[in-house]
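Complex shown without one protein chain; remaining protein chains in place.
Just so it is clear, A, B, C, D, E, F and G label the chains in written order, and each chain counts residues from 1 on its own.
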Amino acid sequence: MSDLYSRLSKDDAAVLLVDHQTGLISGLVRDYGVDEFKNNVLALGDTAKFFDLPVILTTSFENGPNGPLMQELVDLFPDAPKIARPGQINAWDNEDFVKAIEATGKKQLIIAGVVTDVCVAFPALSAIKAGYEVFVVTDASGTFNKQVADASLTRMAHGGAQLMNWFSVACELQRDWRNDVEGFGALISSHLPGYQNLMGSYLGAQRDLSTQNA
Amino acid sequence: MSDLYSRLSKDDAAVLLVDHQTGLISGLVRDYGVDEFKNNVLALGDTAKFFDLPVILTTSFENGPNGPLMQELVDLFPDAPKIARPGQINAWDNEDFVKAIEATGKKQLIIAGVVTDVCVAFPALSAIKAGYEVFVVTDASGTFNKQVADASLTRMAHGGAQLMNWFSVACELQRDWRNDVEGFGALISSHLPGYQNLMGSYLGAQRDLSTQNA
Amino acid sequence: MSDLYSRLSKDDAAVLLVDHQTGLISGLVRDYGVDEFKNNVLALGDTAKFFDLPVILTTSFENGPNGPLMQELVDLFPDAPKIARPGQINAWDNEDFVKAIEATGKKQLIIAGVVTDVCVAFPALSAIKAGYEVFVVTDASGTFNKQVADASLTRMAHGGAQLMNWFSVACELQRDWRNDVEGFGALISSHLPGYQNLMGSYLGAQRDLSTQNA
Amino acid sequence: MSDLYSRLSKDDAAVLLVDHQTGLISGLVRDYGVDEFKNNVLALGDTAKFFDLPVILTTSFENGPNGPLMQELVDLFPDAPKIARPGQINAWDNEDFVKAIEATGKKQLIIAGVVTDVCVAFPALSAIKAGYEVFVVTDASGTFNKQVADASLTRMAHGGAQLMNWFSVACELQRDWRNDVEGFGALISSHLPGYQNLMGSYLGAQRDLSTQNA
Amino acid sequence: MSDLYSRLSKDDAAVLLVDHQTGLISGLVRDYGVDEFKNNVLALGDTAKFFDLPVILTTSFENGPNGPLMQELVDLFPDAPKIARPGQINAWDNEDFVKAIEATGKKQLIIAGVVTDVCVAFPALSAIKAGYEVFVVTDASGTFNKQVADASLTRMAHGGAQLMNWFSVACELQRDWRNDVEGFGALISSHLPGYQNLMGSYLGAQRDLSTQNA
Amino acid sequence: MSDLYSRLSKDDAAVLLVDHQTGLISGLVRDYGVDEFKNNVLALGDTAKFFDLPVILTTSFENGPNGPLMQELVDLFPDAPKIARPGQINAWDNEDFVKAIEATGKKQLIIAGVVTDVCVAFPALSAIKAGYEVFVVTDASGTFNKQVADASLTRMAHGGAQLMNWFSVACELQRDWRNDVEGFGALISSHLPGYQNLMGSYLGAQRDLSTQNA
Amino acid sequence: MSDLYSRLSKDDAAVLLVDHQTGLISGLVRDYGVDEFKNNVLALGDTAKFFDLPVILTTSFENGPNGPLMQELVDLFPDAPKIARPGQINAWDNEDFVKAIEATGKKQLIIAGVVTDVCVAFPALSAIKAGYEVFVVTDASGTFNKQVADASLTRMAHGGAQLMNWFSVACELQRDWRNDVEGFGALISSHLPGYQNLMGSYLGAQRDLSTQNA
Partner (left out) sequence: MSDLYSRLSKDDAAVLLVDHQTGLISGLVRDYGVDEFKNNVLALGDTAKFFDLPVILTTSFENGPNGPLMQELVDLFPDAPKIARPGQINAWDNEDFVKAIEATGKKQLIIAGVVTDVCVAFPALSAIKAGYEVFVVTDASGTFNKQVADASLTRMAHGGAQLMNWFSVACELQRDWRNDVEGFGALISSHLPGYQNLMGSYLGAQRDLSTQNA
């Protein structure tokens, strides 16, 4: 039942990145600042990489105004299935996409994409219907404006999707810092300048004391 | 059950445009910019036209301060039933309106109107009670302010309505670009200046290369 | 079941106005502009009056910093039960208040108050538990800020309350303009300057034509 | 020189209300809430009345979509010159308007209107050029959005206009409460619900003590 | 069932304060102003103290950039269990934390923390799954931005948590002012400057009258 | 002196449209909604056309990611000088651009462009230094965000530029409706949906009366 | 000349606190959060105290709805002149107020008050005219809304006032931390929770290292 806590597990989860294409981001996404959105998408990508989750990339008409996939994602996942959909808007309507998911053997799907109300909402709702647990990464998904985003997230929440952000995805997968303190610290601080500042100040404070003690 | 993905189909859907009258828009709608709102309403109209969905127009006291229906909608749907309600606030209380819906034989209703909390919410909730699937087009529906809109959308979501926007409606109906690439591209780019810019840049880039190659 | 459309009826509804006291409004309400909030509260009051609904007023420590009830409400409902609670925060804990509600014989309760998260949420949720249908008038209820309001409205929506605004309450009670066109027009235009402007323009337009024709 | 404090005086000031017409307010003003804007305009009107300042009303194409002057202003100033401009956009280009100002013999002009960037800015800058001191009542002037308002107010401030709001106009004219404590208190509390609440609480507090003492 | 009003009781409730550490607040919390957030957290702390609720403190890597617990909380609860988690991100994964909760014998858990989407959401959802009633104190919980907060609160609300704020928690626990008028008044006015102003004005008003009567 | 009202005249003014290219708009402009910005730019273009002002178009690296000029502007001004700058960022550094301006013989320059802080601010300040009167059309100029726009507009205002919007430019050029009532009405209503609604309502109102009289 | 840097000096400055009365703050101030505003006012008070600047308090009708001065200010400055104005709105019109300023012998006036557009703007502009240098503490001054505040601050800036905030006032007076590192640190951290967090983290970091070294 969707109302009880379905917890992400790195052993059960796959990541679907839908239509993070340069044109779509540039021309359509307006509910996040451009710096912030790029950072969020790459943070989700690095999180998937860090936990070695299966990742499936898909694009819509990448030979056209929608533009190619963000180059950083291409570079990050050279071996991931990359489904160039010939026309299907809902990625779930593309057999290769669904097969690629089935091939992972995972039942928890972490989804982000552009635009939220279409490229995320449609496959998210389809996946729930197909029996998957769905976790939408809201801050790595963008659309026309805040009002469209809100309506779309409400639709998905009422449809049984769990709304998360990249940081809570990373934390729920990590579970315990001791699984890899340094690696996880590097992952999150590289995408959280606020956390990076904390680390800088901490090191500075210790350096001060060392100097005083010397 | 309302919690599973109810997917719009162009074969099952009708569009209800409720009280998009010049006075009501001018005097009452403040949760969208005027340029943006007009564009959204006409985009929904053009979407209905493109998919040849049955459309039902209705107005409330159009001979009075509420004003006539937006002229563009009148022109767009010359043959659509246009129910001038003599007094019923909830369009569902008007027998002709319900009959016109029944005459379409469709069970999926796409609704937008002015104002959201009354002219959309009342018939939307009535339609759900009557057994229809209801899809509210949030960005083609306007009201007094964002707080009123939010309360109203929450009421409808908890009542079983699915919240969408015109673009996701168009995409869910289209399903596959290949059904009509050019037509669908023209439909969305004519209402998405951001997409139009992408197309302009794409053509420009190809022109550049052609010139270089020449 | 709360998920189907529970529709307000002027024969089944009573109005509860909880703690609209001068001090509380002045000192605590910050999620609405002061002009706007006063207008909304009085609009709800006038709506109750127009439909001759039973109204129950209640206050918390009105002899103290919370201040007396808004004078306009006192004047509007000279004969309404006015329960000055000696200490209970949740009005539902006050027997006189509950008895006054029971005495109305109504099962639909329209509630507004200050502050939303306490004086509205507590009796609203208690009333639902006691078997009433509850309609919260969000824009005649105020609190510390938008974030507190949102959390509180979410709590109530998930608890089964229906979120409305004064205008949708008035419209759902009226049902058909023909029940009293002039009276209802006067009611809403007196609290909607936007509608009043429409009426002014309409009359002006007709005056112009009359002059031209003369 | 414009950079030193030019202080409003009730003996030197006239009020110009430019194009507060129902259509223009309804169709174009979006930088203030409708409740708030109506209240601000009427507050300025009542202020002018209270101090018995000469008022000049003017309209642009009132027989047409722009609509008639707000009825409340017509009723408030039955004897004021009302210049229906046959076509001039800048009221200062209308000889009758300028003559009406000259006839007042005042050198301080308090201006408000719709829309700020045209109907206020043009005559305000013209009046400064003609040697008048100009005080723009920003919150009784409305326009398309906040960005347009800001650009326009900056233009006027750099052009030598003093930016005020209706409340500061009233206070600068009043100078000393003792000139008429009751009258001035009534004036401002009738347009400041926040102040009205303070008065309600104050009276309540004193009533409490009286009761205790009795 | 979560949809009926679950009401906080001071006899059944414990408070969990999760990771209110100086570094995390400083580096990560951006959805509340810094003055406001500090005030909210301390208000919740004082509320717990006032009602003598069992409080459990926990921290994540307090010897590091996350920083120590806010000193005020340390001082306020010198005898509370303080679980320094060696690595678990979800506090519920820490046996000592869960045992400390079980040791209280309470079934209602009031939770706040930093950041909302992780340190609050994870244990909140885990606690619901474990059979507890969970009350999230939204305004004493902070995170990266409003969009992340909203997604996270939606996730928890759909998962069965009740969204509250510190003031409604205090009021729901207090139930009746007469249980301790002075104490409760001191509690809330010390964290609500708006209420403090009301008290100042009330005392002033009575002082005035006393002077007049003398 | 820049502090006195410098009034636009259709006989003295030329329009400079700087770098309204599809890529720059799509990738960089975030201080206006996309619908709104496109409408503003085209409204300024139509205004220039209506008053038959000399227009000079210029682009920066149009054969590249910046993209071609908006097609609508190309179509609107087929005969205007179109200066494709080979590298100069400040259009004023391009001799052909300055010569084209000199060739118009005008001393009032109306400037808009993308991005405001560079493509507008640089030539605007250069033109003032060169002795021109400069009118910046703020709402037909876009940039990264509101904060950048504000800083840039402040720089220009302090540098002597007059800040306007397309509507006030149109009105200041028109001066008197009687110069062409129909033409000017068509111009502004085609870009102001709010005004268009007023006209719809006005016609509707007159139609009603005609019908009643018939 | 006002355009060159006039720098605050603790030897030349006096502080004027105008009408920080409980009623006015409660009923009228809406451009700052209540927590934030109280903190700012007390921070300015503590700053004045720390530098031992002469402070002059004044109130308007404190025996009435405006309410008494904030008790904290009364307690902080028991020996400061406290001018209860019998009616003058502009404090500068009160001879005792001006004499109290003259008695300080200072030529730099730091002003804050409620409401900004009246109680601050009027004496600020009067003081400039009288030859004083005026520094307005914007964040310890409150009014109806952001738009009124902006217009008022623009008026004062163009009139020659320098706009500051309490923190920059404190820093400009302090000039060099070495004048009193501990005292100044205590002053600012007591009103900047963000700075207090930094200090907590710094001490924590050093404590960690000490422990490691032990």
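What we mean here is this: a residue touches a chain if its C-beta (ideal position, glycine included) is under 8 Å from a C-beta of that chain, and two chains touch if they have at least 3 such contacts.
Note that the structure is a prediction, hence the values are computed from the model and not measured.
Note on the undisplayed chain: of the listed residues G:Ala84, G:Ala130 or G:Leu163, the one touching it is G:Leu163.
Only one of G:Asp12, G:Glu72, G:Asp93 or G:Glu172 touches the chain withheld from this view, namely G:Glu172.
By the touch criterion stated above, the residues of subunit F touching the omitted chain are 2, 23-24, 26-28, 30, 60-61, 64-67, 86-90, 93, 115, 117-118, 121-122, 125-126, 128-129, 144, 147-148, 150-152, 154-155, 158-160. Subunit A residues in contact with the hidden partner, per the touch definition given at the top, are 22-23, 25-26, 33-39, 62-65, 67-68, 70-71, 192-194, 196-198, 200-201, 203-205, 207-208, 211.
Residue-level contact of subunit G with the missing chain is found at 2-5, 7, 31-32, 138-139, 146, 149-150, 153-154, 157-158, 162-165, 167-168, 171-172, 174-179, 181, 192, 194-195, 197-199, 201-202.
The definition used in the following text is that only the chains that are shown with their structure count from here on.
Centre-to-centre separation between subunit F and subunit G, using Cα means, comes to 43 Å.
Computed centre separation for the pair subunit C/subunit F is 47 angstrom, with centres defined by C-alpha atoms. With centres taken as mean Cα positions, subunit F sits 32 Å from subunit B. For subunit F, residues touching at least two other chains, in rising order: 26, 33-34, 192, 194, 197-198, 201-202, 205, 208. If you draw each protein chain as a dot and join the dots that touch, the picture is not a line, a loop, a star, or fully joined; it has some other shape.
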